[in-house]
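All protein chains but one are shown in place.
Let's look at chain A:
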Amino acid sequence: MKPEKALIFELSKPGRTAYSLPECDVPEKETSELIPAHLLRQKPAELPEVYEVDVIRHYTELSRRNFGIDNGFYPLGSCTMKYNPKINEDVARFAGFAKIHPYQPEESIQGALELLFTLQNDLAALTGMDQVTLQPAAGAHGEWTGLMLIRAYHEARGEHRTKVIVPDSSHGTNPASATVAGYDTVTIKSNERGMVDLDALRAAVGSDTAALMLTNPSTLGLFEEQIVEIAEIVHEAGGLLYYDGANSNAIMGITRPGDMGFDVVHLNLHKTMSTPHGGGGPGAGPVGVKSKLIPFLPKPIVSKREDGTFYWDYDRPQSIGRVKAYYGNFGILVRAYTYIRTYGPEGLRRVSELAVLNANYMMHRLAPYYEVAYPGLCKHEFVLSGRKLKQYGVRTLDVAKRLLDFGYHPPTIYFPLNVEECIMIEPTETESKETLDGFIDTMIQIAKEAETTPEVVINAPHTTVVKRLDETTAARKPVLNCTCG
């Protein structure tokens, strides 16, 4: 049994220090002379006392107990775990980007403003939209921003619309964002091909429809072939179309949400534009809109004067207001812009082509062993069902855990909700054929193990630092901090 890893608090020994602060070159007055006593802490915060080597070894050890894209293949569906280029990291750390303040005089941050302005335009071109705000901090934040824009648009026209329609295959954030924007959600079933059921859509739309939220390609990895008809149905009812950009890696330069009929789009720069996921964030979720929604965009946006200088444009009387402090996750936007420039538009198109080729190749090779939920062409990802293995007592969760023993991050599982024992695989374009083949062979081996030695699969993982964890007790009797103080 491998030993437990200590908490940083458990390494503490009074008297040790790991810091060196600037010297005090002003009069060393006592705190009580400067701040009234009743505002001061009576009891210091009991933070650990360690020295610098402890800090480095502790976090290095934690990092070794973590799996990132740099450790290996990470085919997590709908998350676009592509390679995170190193140049992005270097550039974002330039002092001219990392050590600047949004309230500095505009003339002292012209480089930053130019970058933001260019990125706004690049993303507008990519999505077929007329204007982009870079403020939202994440995809879900972009969804909410987009829905607030839609709400402002309807309100400005004196219309009271209360419902947002989502398909049953949609991301959970879609209905959750609708609620936070003050909308009721109507969920419609997919048809037998995994597409939006047009009859169900026709039955659902009406004068109360604010918007339809759609991911295209869908979370099943399928392109909605009837998107033009879908757009017509929603628009005829007076609703708008919201594009969840989580799956944009399939379509760059090939087709654009704006040309499909969408009115509002968000992109996940931490997916499509290669910015690192950071173990859960930070990301960035810019939102693009068609011209009729531009007046409502969050303020400010970055604009360019005739003399070529850039400025924060606050003069937006119909704006929904602000959605994020300052100007969004600038450090992430720097990385995304850097990424765009490593490819250019033709390179980005090639990225999408290869993401789709990789996914189709994997789907074909795995089809004899795992049921393909919706046979045919897939886009950048595809969905398998592991239900054939249930006869051996093996579930999709077990397959995922067994993959850990072979050094892979498992695919997304049990999502979307409308496929039984779901396995959702997204290889991305930055993986080689050898990597894909290695993973496919492992998946085939696990399918065979399920038949011959199911206990090996059911008891997996066997090689990780901890075995399967008791999640029920964790939720029932929550221990959420170490109360070491």
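As a working rule, a residue touches a chain if its C-beta (ideal position, glycine included) is under 8 Å from a C-beta of that chain, and two chains touch if they have at least 3 such contacts; residues count from 1.
In the analysis below, contacts and distances are computed from a predicted model.
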| item | value |
| --- | --- |
| Name of the absent chain as recorded in UniProt (options "Oligopeptide transport system permease protein OppB", "Urea ABC transporter substrate-binding protein", "Probable glycine dehydrogenase (decarboxylating) subunit 1" or "Transglutaminase-like enzyme, putative cysteine protease") | "Probable glycine dehydrogenase (decarboxylating) subunit 1" |
| Among A:Met129, A:Ile188, A:Val287 or A:Ile332, residue touching the chain not depicted | A:Ile332 |
| Which residue of A:Val132, A:Met148 or A:Ile425 touches the chain not shown here | A:Met148 |
| Which of A:Lys5, A:Arg157, A:Lys292 or A:Lys448 contacts the chain that the document leaves out | A:Lys5 |
